[in-house]
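Quick one: this structure, given as structure tokens, is what I'll be asking you about.
Shown here: the complex without one of its protein chains, the others still in place.
Showing subunit A:
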Amino acid sequence: MTFDWHFFFTHLFNLSPGYLGAMQRTILLAVIAQTLGIVLGLFLGIARLSKFRPIRYAAAVYVWMLRAVPELVILMLLFTGLAAAEIYRFEDAYLFGQIKVSAGFQAACVGLAIREAGYMGEIFRNGIQSVDRRQVEAAKALGMRRSTMLRRVIIPQAMRVIIPPMGNQFNVMLKVTSLAAVIGVPELFQTTGTYAAQTFRVFELFVGLAVNYALMTSVWSVVQSVIEARLSRHEATAGSRTLLGRIREHLIGTGGREAGQTA
């Protein structure tokens, strides 16, 4: 086996503009799709708890479909399928008349967002259901209307339960963006493939790619830990979980052997 260390390190620490652009696209895609997914998911989660049965069922069917269908299929259907059937064709667009947003990038944002909404909907539903009924009654006793209660009490309290899995979703999202390659978005995965075809340094480039994904998700884990630590400031026993403990948890899960024994 030959591993070109020189090529590897040059590639890793001196990213070409094309590669940097691809990384930017990956992160942008993840952020946009996650944000859209959160907004859609919030409505979905509330819909799943609606008093009206048709709304509840429609939301349940949506969640089921999105979990049942592979994300690659969703992307192909959305981008290639809809266009072929002449239902909808994504077109390149120009933001402020100059920044090009390619058709594939748009479709990837939408596709990954509707996939994400399915998961976020369940996370929101779970979070809302976790809110103590007595807290809701206290809000009612103050004369709060339902919308105020949702905004001021239920959602903020549900966030304690929602934030950790939401953070994990973004971690997954950073990696799932690689699927956008299938509809021609030049994000990290596709770009690496192109470079590999040009240079034949397949192994070096893909090890480098793995390192880059690991870097992005690890940085995110640290950010996530800081956010969670900040949000738990009202807990009775502040600092029972240290920041380092949280970071470790996000990187490699809760304590290996000890946790295994009690499980």
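By our rule, a contact is a pair of C-beta atoms (placed from the backbone, for glycine too) under 8 Å apart; a residue touches a chain by one contact, two chains touch by 3 or more; residues count from 1.
The working rule: contacts and distances are computed from a predicted model.
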Report summary line: From the options "Amino acid ABC transporter ATP-binding protein", "Xanthine dehydrogenase family protein", "Adenylyl-sulfate reductase subunit alpha" or "Helix-turn-helix domain-containing protein", the chain left out of the display has the UniProt protein name "Amino acid ABC transporter ATP-binding protein"
Requested in this report: Could you tell me which of A:A60, A:M144 or A:V222 touches the chain that is not displayed?
Outcome: A:M144
Report summary line: Cross-chain touch to the chain not pictured, restricted to A:T26, A:Q106 or A:Q157, is A:Q157
Query raised in the report: List the subunit A residues touching the unshown chain?
Result: 134-135, 137-146, 148, 152-153, 156-157, 160, 233-236
